[in-house]
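Dropping the structure in here first, questions after.
With one protein chain held back, the other chains of the complex are shown just where they sit.
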Amino acid sequence: MSFGRFVLKRSLQGLGVVWGVVTVVFALRFVTPGSPINAVAPLDASPETRQAIATELGLDQPLYIQYGQYLFKLLQGDMGFSYIRGQEVVGLVFGRLPATVELALAASIVAIALSIPLGVLSATRRNEPIDYGATLLSLGGISTPNFWLGIMLILVFAVEFNVFNTSGRGVDVGDVALSLVGSEPFFGTLLAWLAYITLPAIALGTYFMALITRLTRSGMLDELSKGYVQAARAKGLPQTLIRYKHALRNTLIPVITVLGLQLGTLIGGAVITEAVFSWPGLGTLVIESINRRDWPVLQGSLIVIGTSFVLVNVLVDTVYAYLDPQVVND
Amino acid sequence: MSERLQAASGAGRGPDADDVLSVSNLSTRFFTEEGQINAVESVSFDIRDNEILGIVGESGSGKSVTSLSLIDLVESPGRITEGEVWYRSPDLADEFRSNDAVSVDGDHVDLRTVPPRVRRSLRGPSFSTIFQDPMSSFNPSITVGEQIAEAVEVQRRATANPRSTRSRTQGYGLGQYLLDGIIPGRGYTSEESMDRAIELLEQVGIPDPADRVDEYPGQFSGGMLQRAMIAQALAGEPDVLIADEPTTALDVTIQAQILNLLREVQEERGMSIILITHDLGVIAEMCDRVCVMYAGEIVERGTLNAVFDDPVHPYTEGLLGSIPDLEDPKPRLQPIAGNVPGLLDSEMDDRCYFADRCPNAMESCLEKPDEIVVDAATEHGAKCVLAERPYDPDEALPADYFGGDSE
Amino acid sequence: SGNGGDDGSSGDDGSSDDDGSSGDDGSGNGDDERFEIGVTMGQMDSGLDPQDHAETNTEIITGQAYEGLMDRDKVGGIVESLATDWERTDDGNVRFTLREDVSFHNGDALTAEDVAYSIRRIVDDEVGIVSPQSNDLGVIDEVIAGDGEVTVDFEGFNPIAFQLFATNGEVMQQSWVEENDGNYINQNTNGTGPFVVTEYDSGNEVVYEPNDDYWGGDVPVDELTMGASSESSTRVNRLLAEETDIITNVPPQEVSRVEESDVAGISSVPSARIIFLQMRYDVEPFSSQQFRQAMNYAVDVESIIENVLNGFGTITGQPTLEEHVGYNPDIDPYPYDPDEAERLVEESGFAGAEITLETPIGRYLGDVEIAQAAASQIDSLSNVSCELEQREFSSLVQDITTGNIEDKPHFNLLGWGNAEFDGSQTITPLMTSNGALTVLENEELDELIRQAENTEDADERVEFLQEANQLAHDLAPWVFLHQQFSVYGVSNDISWEPRSDEFIDPDTATRQ
Amino acid sequence: MVSARVIRNLKKEFRNSALAKIGLVLVISIILVATFAPFVATHDPTAQQLDQSQLPPVGFSETAERTSSQMVDGEIQTVTETVEIEPDPDHVFGTDSLGRDMFSRIVYGARTSLAVGVLGTLLAAAVGVPVGLLAGYHRGTVDDALMRVADVSLAFPSLVLAVALIGLWGRAAVDIPDPFVVAGLAPEMPESFVLPITVVIVVGLVNWVWFARVARGEALSLRGQEYVKASRALGASDNAIILRHVLPNAITPIIVLGTVQVAAIILLESSLSFLGFSGTTLSWGFDIAQGRDYVSSGQWWISSIPGFAIMLSVIGINLLGDWLRDALDPGIEGEGGAA
């Protein structure tokens, strides 16, 4: 199989999964207790409104036609209408998406930047103090509920020391980027941005930092005991190259796979982190929508979340296949 | 010539001038949770210019650990506990002659006493190794060419830099690596080393080497990878090539190709090869001299003909008797009874380790035998009382002496 | 606004004067800084259409941009807004005289047609949307737009017409509404109010700038930001970190922290919201009046107010609040008397009853804790056991508002905000047979209310209502708890007084 | 199924690892505390004493500003007084905002966490393991279908999916009578234990796919093992092979995954109850949410202590999981387990 074919194949598979996601989300409406209209109409809607909604959504049609219509609209970028908010779902969901992406990216970048060196250090200095330190740290990291960590961070850094903002998202990366060309002072904007994002990013990223540290450590130990490492030593290759070029590279492959799969956890974590920090992302939208029974928005959000997951995993696989052609033929 | 045997077997004697490497009384142990494992026990041998020395023995007899000990690659929980490894290197000898901590004897230096970084810097340019399983000895995610080029580069940098700087960081630290990663077009390996890698692949008989350098190990067959491994080992232009079961994972037809290649390479470059195998056929085809290992010890040694045609040690005899002969099918094989022992120190009595499997075990075998010269001319020696006197059925140990559990 | 650096600093073509604090404010009255106000509430709006919602938060957010014909002052008194005058015509209808020179944010002048259309859009399902406020203006037959005036023709006599119009009925521009779809209307505003929405980030933040052409004169605020945080501690933290200026619902335990801080203080006002436990009269054991009364004796409201609410509440004994029309000053709240409660339970014949109290989570100040306290006090009676079930507000309210009394919870906590300041607006929906949220069917009470609704004499009406309150007290369809206080945290940078109807009016804030 | 070697390895690992010891101690304590909650708890965890509210834990005395308000002539007047609050030795961990004993709430919270964690994991395993084994063993369409379902299932973050499902289905809980209390051994404790059954079900449904994946992977590799072929050569049926050979040999990674899942589900449960999506109020996550409003006003213990409780129990279970993994899967550290 050629690389192009592989990418095509993987994308089609991804598309299949997205289709599955949409189907599940569509089905959610029908596993809701009560009439599906309840899933769409506001609580206090009058019977007339309900009827109107039912007709508009074709709820009086057979299921497969409804499903077809749903898919058809979705393909046109129409995720339905939130009667509770009186808005198109698409606008709402995509309005919130950037905030979540920003938070998730910030968290993962920090987590990855810290954890991989730590994991390598821990593996290469096995049973030294730094290894014990890293092990305990990562153990704590994977065991701490992130919402609680968030609360504690707010308490210490925002309330007691007042160095970061407690909540919200006053400035986004876009603003920071704009300030490079615009009139706003760059450093001021950057600091303002950091004041908002640092705590939520830490709260969300800690678990991942810990997880990747553990994975990297055990992966490195694993790799370092392999034949090719011994062979590389025997051929006189410098330690640095053996560790970073050879062992780390192979360690990262499974680590990245796990990360791809853990993307769901990251988004799940973002939901609760957003709740703690009033971060205006998809997560808060999901919770609000559930609390207000705004199913069209919930459905839209779930579709977007599921699709991003699939997208990232397809991307990860593609990058892999590019780096390591063996994957293509697997 | 008889001194040779003595020198090799006796402790503390200096090496001969034509010994590239002379090992004496080398012991390597593993300190595991189950206890101490005596993987290599007082092993002595030497390897001379331009020869192939075979080491043969069953699985677990300590062959690989011996070879790893030579290049100081024994890893925790293992440790070389004793012994000397004399390596002939006038350069090193000069460098360390005045250093009290380092034993120097003529052109030879005892590698056990030089600083670890110096030992490390000898890997590649002085000693190369070919491992048993080529699949696992190549990094699956780096191209074959790149990996060979690395070996070339090690050699290039070693000759370009004075030993003192090279051995400190091996000329390459983390900062350097990161820098190379950031600056495009830079890396550990260079264009030239890649070209050299292509040349080397060509030399070991890989078709279309220029294309194949960019392939990954997974795209090579086992035989080709083993060739690539040999190419990699040759990149450092080593004095000694250690080949640890280089053909065990391969089919006979491919094995024959690889053995031919090794032989050619040895003839062309005049290096010395230590060939480790459990296949007596390979030994017979390839080696000049042979050491037979059992339970961490060399139990018999000598020129090929001496050992194969007139084995003294019952173990050697047993090995030879276990092999169904292709030319002359015997109706029944004469195997050695029992199993290879584990090498746990606590379970090893102070006796001939083979006594429990030996058909000719006598009471005197309950003492540890020294190496006895059988025939100095063929450097034939054996750690067995039978080298001195014939088997005496009267002294035979009772059949169930060792618990009778050995079938 | 933003025409910076055009005076004095001549000759520099580089636009990089990062020291922005030099006097470049266009407004010109010597102020050197923009006056920005941030408000943080518990929840955001659900769309900007002022007529397409029914909750307080949306009302507050849209209310900055839209106005009705009349308004209320801080203590609930009726004041003029888009109407300068109102009167009852002889046939019982009401007529509003519109203010002149009012224009919408898009510059078009306000017409009587716009007002009439807006009222119709609310009350008439055929016009525009089906508005959830359709009952809030009473039952209206017809709306007639005159010349600078609008006449509303009620079906029958409506004694509280002006109260209704003082609280409800935001005015929109007919043409603007008709030209745009719901999606647009819910994300943009075009009202007559003091503020114009400049940025709308749904569910997150709304940013306003002052309406320069406001009929009420200069709005002193340069920028208004309304945001929300459902966690009270987050709101407090934001206030104390000076990220916002006004926060709603400061929880009692945080009050001292705000008070003690250098940057903010507490401003509180009794709200028009009453908190109570509803008991359905038609199911055992609540079918017994003695049992219901027993519940009232069993709950130590004073202790709850003191311990859970730190005193931010007043005990009640009737459905009507002290400030509201129809309040009966002669009624004393039920005292805390567990022995009496046990006795009444015994008498009711329902000794050993097992009941479950359902409470919303986080909807009212301390709701869960209050419910927990009340339930455990009831549970501690020797002959009743009470458990607590916590429910998401929206799902609880879905049950409460179903048309059928049979589908309603037996026993639940609820709060009711009476923005009209009139007792009938609580008793009618919550205690009369036809009330949307009722748990009671009592002919005597129905009759009293009916009489109150039909009398044209205001004093007589008050008497009927007082009588109804006494009856409600005795019938005890609720465990009467307390009147909630609205507790605001207000930054020391501003001076602002809260309103008792929970509306927030930042345009009345001044800089301090 | 548990061979002597496994036990030996477990012992060996245990001896050598201080962390494993800590883990075991933590886990056993939590199990004991959860099981015997009525005896461990000092108070009814739901009983309120409003006049005893917000007492600090023993060892921490508190100077607190208490503001109260009164209506004076229609004006609200607030009075702030500084009060010295001394801990009550009767409440070691202090009390919460309603005067409930924190220690007892932590004890009962352990029950909820553990019950949800264990039951949820069992449910997930009960669904995932058979499906995974069958799919991996038989390959083909079943397997294809399973993997697609798993892909879709993985695309939803478990927390989001759980929140959505609980939001949809409501927060049902079942009351399970507490045998100790019913037997009259601890009369002052709550008579029944509230199990948030929707949470258990949802959490099981959300996590089954991990078990399916692991079981499938194991089955896939085990089906090629020669002893499986040998068993077929002896005439064993597929189901017999799955039961006799595949399952026992796949059990180690499944057990290791199981411990990891218990920990993950405890965290998930706490997240759910923190967000208010649970059916019980006796949960650490719920207490954290309740105490959250008090953190900044000085009553740090109401939400810190349950947080530590979660952390300690999850650490304990993770340590246990690490121990099991190291002991049962000796390949990892490169030291062969074979004799």
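Should a chain be cited, it is by its letter among A, B, C and D, assigned in written order, with residues numbered from 1 in that chain.
The criterion applied here is as follows: a residue touches a chain if its C-beta (ideal position, glycine included) is under 8 Å from a C-beta of that chain, and two chains touch if they have at least 3 such contacts.
By definition in this document, contacts and distances are computed from a predicted model.
Chosen from "Succinate dehydrogenase, cytochrome b556 subunit", "Pyruvate ferredoxin/flavodoxin oxidoreductase, delta subunit", "Peptide ABC transporter ATPase" or "Hydrogenase 3 large subunit", the protein name that UniProt gives for the omitted chain reads "Peptide ABC transporter ATPase". Although it is left out of the displayed model, the omitted chain contacts the following shown chains in the full complex: A, B, D. Only one of B:P77, B:P335 or B:P359 touches the chain withheld from this view, namely B:P335. Touch with the chain omitted from the figure is made, among B:A93, B:L174 or B:A284, by B:A284. Remark: the omitted chain is touched by one listed residue; of B:E41, B:E58, B:E84 or B:D133 this is B:E58.
Interface residues of subunit B with the unshown chain, by the touch rule above, are 58-59, 205, 221, 223-224, 251-261, 263-264, 278-282, 284-286, 304-305, 308-309, 318-327, 329-330, 332-337, 339-340, 405, 407. Contact between subunit D and the absent chain runs through residues 1, 3-5, 139, 144, 225-227, 229-236, 240, 244-245, 248-249, 337-339. Think of the hidden chain as still there; on subunit A it touches residues 1, 5, 8-9, 12-13, 16.
Simple rule for what comes next: only the chains that are shown with their structure count from here on.
Between subunit B and subunit C the centroid-to-centroid distance comes to 89 Å (mean Cα coordinates, whole Å). Centre-to-centre spacing of subunit A and subunit D amounts to 24 Å, using the average Cα coordinate of each chain. Subunit A and subunit B have Cα centroids lying 52 Å from one another. In subunit D, 167, 170, 292, 295-296 are the positions where the chain touches two or more neighbouring chains simultaneously. With touch defined as above, residues shared between interfaces to two or more other chains in subunit C number as follows: 231, 237, 392, 395. Within the complex formed with subunit C, the subunit D residues making contact are 46-48, 50-51, 53-54, 64-71, 74, 76, 78, 80, 97-99, 167, 170-171, 276, 281, 290, 292-299. Across the complex, subunit A is touched by residues 15-16, 18, 46-47, 49, 52, 54, 125, 130, 132, 134, 182-183, 185-187, 201-205, 227-231, 234, 237-238, 240-241, 243, 392-395, 397-398, 401 of subunit C. Those residues of subunit C that touch subunit D in the complex are listed here as 231-233, 236-237, 251-257, 259-260, 266, 268-270, 303-304, 306-308, 310-312, 314, 361-362, 368-369, 372-373, 376, 388, 390-392, 395, 485.
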